[in-house]
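Here is chain A:
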Amino acid sequence: MRRFLTIILSLVILSSTFLGTAYAEKVFRWSGSWGNTWDLSFHQGFIWVHMMGLTEGLIKWDKDMNPVKGMAESYTISKDGTVYTFKIRKDAKWSNGDKVTAYDFEYGIKYILSPKNGRGSFFGGAWYIKNAKDYANAVISDPNQVGIKVLDEYTIQFTLDGPHPDFLTTCALPTLYPMHRTSIEKLGNKAFDAGNLVTNGPYKLVGYTPNVEYILEKNPYYYDADKVEVDKIVGKLGGDPFLMYRRNEVDLINVGAAQLPVIEKDPILKKELITFPQSTVNLMYFSYFEHPAFDDRRVLTALQKAIDKEKICKFVYRGLAKPAYSVVTDLIPGSTANDPEVVEKFRFDPEAARKLLAEAGYPGGKGFPTVHFLIHSGQANDPLILAVKSEWEKNLGIKVIIDNYEQGVWSVKRFEIQSEPTFTFSGASYLYPDPAAPLTLNYAEGCLVASLKTKDLVEKVRLEKEQTEALKAGDEKKASELAKRIHNIIYTRSTPEARKILSLVQQAQRTTDPKKRLELYRQANKIRDINMYSSFPLVQPMSARLVKSNFEVPFNKYLVGFPVGFAYIRTK
Partner candidate 1 sequence: MDLLLSIDNLNVYFYRSEGVLKAVDGISYNLHKGEVLGIVGESGSGKSVSVLSIVRLLPANGKIVDGSISFDGKDILKLSMNELQDIRGKDIGFVFQDPMSSLNPVITVGQQVMEPLLWHNLCSREEAYKRAKNMLGMVGIPFPEERMKEYPFQFSGGMRQRVMIAIALICNPKLLIADEPTTSLDVTTQAQIIRLLKNMRSELDMSVILITHNLALTSNFCDRLIIMYASNMMETGGTKDVLNTPSHPYTRFLLDAVPDIEVEKELVPIPGTIPDLINPPEGCKFHPRCPMSMDICRTEKPPLFPVGDGHYSACWLCGRE
Partner candidate 2 sequence: MTQYIIKRIGWIIFNLLVLSLIAFILIKNVPGSFLELQILIGQAGTMGTGLTISEVEKVRGVETEMMKRWGEDVPLWQQYLTFIKGLVTLDMGPSFRWPTQTIEEIIANTFPVSFTIAILAVTIAIIIGIPLGVLAALKQNSWIDYLVSALVMVVSAIPNYVMAVFVIFLFSFWIPILPTYGWGQPKNYILPVLAMSFGPIGSIAGYMRTSLLDALKQDYIRTAWAKGGTERHVIFGHAMKNSLIPLVTILGPMISHLILGTVFVEGMFGVPGMGQYFSQAAGSRDYPLMMAQTVIFGLILMIMNLIVDIIYFFLDPRIRVSRR
């Protein structure tokens, strides 16, 4: 009997110790994302969650955003920098246990490029692949012409349209991801539902309620699963993040200037606050309109010198921003944002601004046309826009009218020809630290357009509209004639500086020597920052987030609002 009792007792003790040391699941919950599909071909904002943990490219970013080998175990780059050959690691597995092969990459990238599937806003490195653009734009219909070749089950080769040193880092981005062919061909759209989505990254998607939340769980087949610490990621897509954070319902939120005073007063929150720079610039752009005043560099300089960015950063952003003098932030190599010459030229100086305006024929703002800010309903309460308005009215004596439109109407209206001088506001972000990220070829060509006189710009837009009409009517001949005329305007009436930028970028794209390449981009940046006036950089906002003290989350200066990768989250 006694023995029996002892056995029972020891059993109880055993089981209780077992329960006591039972593995506690580590869950990381965060707030501040949105989305509408997990299909990579719709590569917009939400897809970055793929990048943070669901799907992994040949290359991935380490926690400091350096490109390191992901699905690739090795790679070679041809001498001329145009052919990339990757060897895929043998232990790479999909979340259902299937092995990841070169065919999956070929299938995935072509799926994303195919015009028959979704189309997103960002192509990144996929654009560099030979014929990829033409295939994506339905100019050619044969996917075999795209420069992707499977050499064997574990080897894939990309042929680019030129040497693009940043191709490697863009392999970490979603447009160059593999996709799981069998499940997509079998399930169609349902393949992207939670539970069905097959991924090859550190996590798999186990739950998704649109507008509410998504749940990721550790992918046991991931080759580096041992190093992944958090078992479960919960992303909350709504609610009041600040309330949820204080209720301990989430571990990480992004905060803005509005919450700072509350955080500052709370000793615990204050300790949990992390701020870091972000590769985003808030800008104002010219819309299409015709007015000689806006062809006058004195006016354009005056307009910029009349905005007290320091003050705006201090009061509007409560220190969560710094003045911006370039559209390319100083987080991008080759940026000239802090170049003294650039800063000096556009530094706040109301006296000088008024003088410039007077010289241009508008003393005290007299005779200056009314300026319109074309904004959408989401910007209606943006203090930055109101601040610029008041700065211009106060410092230059000009009149600003804010026109507020519904978002959809606004997106169309801002590309129409305006009857009066008009500006729009938006932000520009660069996704990875490479000089080529902002200075793409089309951006450099855009500089040509941006340097046109307002009259020429309006003419170009008119011709483009005609061209669209002609194409719609099926008049190919007229359309191509118009195309020639447009081309002509852009190349003959643009400024020499703009053409210089284009040639520097073209040169840089052919240059493989990293130092020389960087120098070429730097020169292009500086010319643009000093001589280009089509957009006014305003401020470079900073990211601020609250993170519970038991988590260590590496931050990402480039993917605005996202952690760098869930696999790098550490618990304390």
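Everything below uses one rule, namely that a contact is a pair of C-beta atoms (placed from the backbone, for glycine too) under 8 Å apart; a residue touches a chain by one contact, two chains touch by 3 or more; residues count from 1.
Regarding selection, all candidates are chains of the complex that A comes from, given by their letters.
Note that the coordinates shown come from a computational prediction; the quantities given were computed from them, not determined experimentally.
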Practice task
Please find, within this complex, the candidate from 1 or 2 that touches chain A.
Solution key: 2
Practice task
Using the touch rule from the top, collect the residues of chain A that touch candidate 2 in their complex.
Solution key: 36-39, 42, 44, 115-116, 118-124, 133-134, 136-139, 189-190, 192-193, 209-213, 236-240, 243-244, 246-247, 249, 406-409, 411-413, 415, 426, 428-431, 436-438, 440-443, 445-446, 448-449, 467-468, 471, 479, 483, 486-487, 490
